[in-house]
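As you look at this complex, bear in mind that one protein chain is not there, while each of the others sits in place.
Chain nomenclature is as follows: A and B, assigned in order of appearance, with residue numbering initiated at 1 for each chain independently.
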Amino acid sequence: MTASQVIFYIIAGFILATGFLAVTASRIFRSAIWLLFSLIGIAALFFWMHLEFIAAVQITVYVGGIVVLIIFSIFLTQKSGAKMAKPARSRALFAGLAVLLGFALSFILISLYHFQAETSLALNAGVSDIGTQLMRTNGEGYALPLEVVSILLLAALIGCIVIAMKSKPAGKETTPEHLKGKSEEMINT
Amino acid sequence: MSHLSYIVWILLLPLANFALLGLTGRKLLKGISGVIGTSVLLVVAALASMAVYQYFFVYGKLDGIYHLINVLQFEWLKFSPNVSIGMGVALDPISVMMLFIVSVVSLMVHVFSLGYMKGEERFGTYYAFLSLFTFSMLSLVISTNIFQIYIFWELVGISSYLLIGFYYDKPSAVAASKKAFIVTRFADLGFLVGILILSFGAGTLDIHTLIIRLTTVQSPQLLGMTTSSFLGISALTWGLTLVFIGGAGKSAMFPLHVWLPDAMEGPTPISALIHAATMVVAGVYLVARLFPLYSFDVSSLNIVAYVGAISALLPAIIACTQNDIKRVLAYSTISQIGYMMFGLGVSGYSGELGLGYMASMFHLFTHAFFKSLLFLCAGAIIHLVQSNDVKDMGGLRKLMPITHIAFLVGCLSIAGIPPFSGFFSKEEILSAAYQSNKLIYGVGVFTSMLTAFYMFRLYFRIFHSRAQNRELAHGEGSLSMKLPLVVLAVSATLAGFVPFSLFVTPDHAPIEAHVDLIFSIFPVVLSVAAILFAARLYRTQNARPAKIATSLGKIYRFAYRKFYFDEIYLFVSKKIIFNLIGRPAAWIDKHIVDGLMNLLAATTVKISVLIKGFQSGKLQNYAVYFFAGIIGLAALFVYFRQSP
Partner (left out) sequence: MNNVPLVQILFVSTGLFFIGMYGLFSRRNLITILMSIELMLNSVNINFVAFNKYLYTTQLNGVIFTIFIITIAAAEAAVAIAIIINLYRSHHSIDVEDAGELKY
């Protein structure tokens, strides 16, 4: 067993353990922290595979962005120390069974399939390589998908603002004119 | 024929006028729509007169025979290389004659309506409908193609429907328009089937080709049609009889005549135009158009003759008992069209034998003038008295002198008193009947006597009899109402002197026809006697008519109730058709057809109640279904995967 293998098993165990804790922890804030650790573990897995750029993106976007966002929304909507309602036992049992079955099926299929490497060359995934291919317009370039994704991101941002914006002051909400008479009638009868 | 291409304008002008007045006649041009319509018709009538002159005296005659001129011909619908429906304008003696009659009478009615319909709420709409009718009637008569005839046939039907129901706030008018529409539609079914049979047998819809193919003795089409038979009657006879049923419906022939008296609910000028002079003779025109075929097929021609004779006699008897001025005129119209029909029915094809055909067309020509004259007079009288009932009239001689003279001219003409026009045409029909069928001749003479009696009964009761004390809102009527009366009265007097036999004959070759004075004495004496009898009964107020009516007893009641035709039809439709067919059909519709639908709906509801639990609103359930589906699909793919 080489050092590389040992490191992989440690990382794998860490990812699965923290992931499991993230979906089972009873306090939501802890759950978010376990998620954070799990994501860091995945970043570590990328490092282990010598994909430093992806690992960096993983940490900046997930750890630095999304998890912080989630934590903010927890602060906005929850009392941080409170325990969450436990799932019904039957539901948890059913979910566990279904998940185990699904996992078994998927993993059996995966292990039965013999993946064969195309070449034995090492992957060259430097930042400049990724950037060149991402921006290239000919060959195997990804310029168009990149633009599409940028627009999607912009749309999502604007959408978030529109959705989360307070539409009108709560006090001013009134029933529409044509419903007024009806509701009064219903009250009277 | 580029010289005659202006004929197309005769058709297009009324159509354009209909579009213009139909769109703007309610508001924009309401006041002047009558003037517009009348001036357009003036142009049309002038063009039609020019066409008459050019056809009969300039272009039409070739080697002493009037031949068919196709002014315009194009293919409209092509079903197969052999069968296509064409549209076109064809001129031959009868279509030119009809062009003239329709446009002149229509012009007179337009002028008359200026006064009669003045101040009417839907004045513009009225003129739009008039234009529509004029367009469709003119297009009908110049058709080259039997299907084109059918199209315009339906179009005159619909304009007649619109105009009968013009006063649509009157329930009786609505009922009458529906009755007219349904009865004629019923007959048109026969017409359509007849067209299909004939065109299937002949392989063409073009009238000219059809006639040539089916009258050439050795042609394969004729052989095919005479050898194939149904119920022992040949296909040719079936086709012609069915076409005649269509014509009989439109021309109100027995037993489909019930709609015409009720159609008098429309404005009186409409009755003069549509239900006296033009549309109702369309059936006669149709038979005349296909006359070579009818004269070829004796059995169908006999049907035409006998139906015509019965239709001449029965309405004449009914007319003697009626009190509504317009209904009397309507029955007399049916009777006169019956004359035309049996005139055709007793006619032969070529040479002197074609006298009946020629006389029938001649009668159509003169009848158009004197009957529209009578109707317009009736319109003037009704306008003054504000009632249709003869009992409300009487002693109008002094009040409306012009109308009085015009009505008298019309009555003398229809009674067949020389030298008025009706005399000439009627005598020729009678002499044609005398030569071929004595029974029909007898019926014709008797009807002629009855005609004289009931027309003068009407005349004396309206203009003589006792004078009523009445306060009148206005006098005889404006110039626009008097002028058409004068014009038509003059035409009705002089039309008989047209040498008709030189122009219109079945084989298009002129024949020499003369009125045999000795022969005419008998019918004329009978008519004069009938007039004198009517004068004795109705000239002054007396009790004799009532006495006669009671002495006739049942027969009088029978005729007064119009031989119970309406009741028979009601019995057949309400008691038999409704009970035996309508009710079971309604039951099937209600319980089986609707029941199936209800069952379907109920099943859908039940199933949806059963499965609506899936739409629980619980997000996680949806996620479970989703993943279950994916797993299921994956399992399927794995199970059925092809081993490499």
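We adopt the following convention: contacts are C-beta pairs under 8 Å (C-beta built on N, C-alpha and C of every residue); 3 or more make two chains touch, one makes a residue touch a chain.
Predicted model only: the values in this text are computed from it and were never measured.
Peer 1: Contact with the hidden chain only, please: which chain A residues?
Peer 2: These residues touch the chain not displayed: 2, 4-5, 8, 12, 15-16, 19-20, 22-24, 28, 31-32, 35, 38-39, 42, 45-46, 48-51, 53-54, 57-58, 61-62, 65-66, 69-70, 72-74, 76-78, 84-85, 87, 91-92, 94-96, 98-100, 102-103, 106-107, 110-111, 115-125, 129-130, 133-134, 140, 142, 145, 149, 152-153, 156-157, 159-161, 163-164, 166.
Peer 1: Identify the residues of chain B touching the omitted chain, counting contacts across the whole complex.
Peer 2: Residues in contact with the chain left out: 612, 615-620, 623-624, 627.
As a working rule, only the chains that are shown with their structure count from here on.
Peer 1: Which residues, counting only chain A, touch chain B once they are in their complex?
Peer 2: 91, 98, 101-102, 105, 109
Peer 1: In their complex, what parts of chain B are in touch with chain A?
Peer 2: 620, 624, 627-628, 631, 634-635, 638
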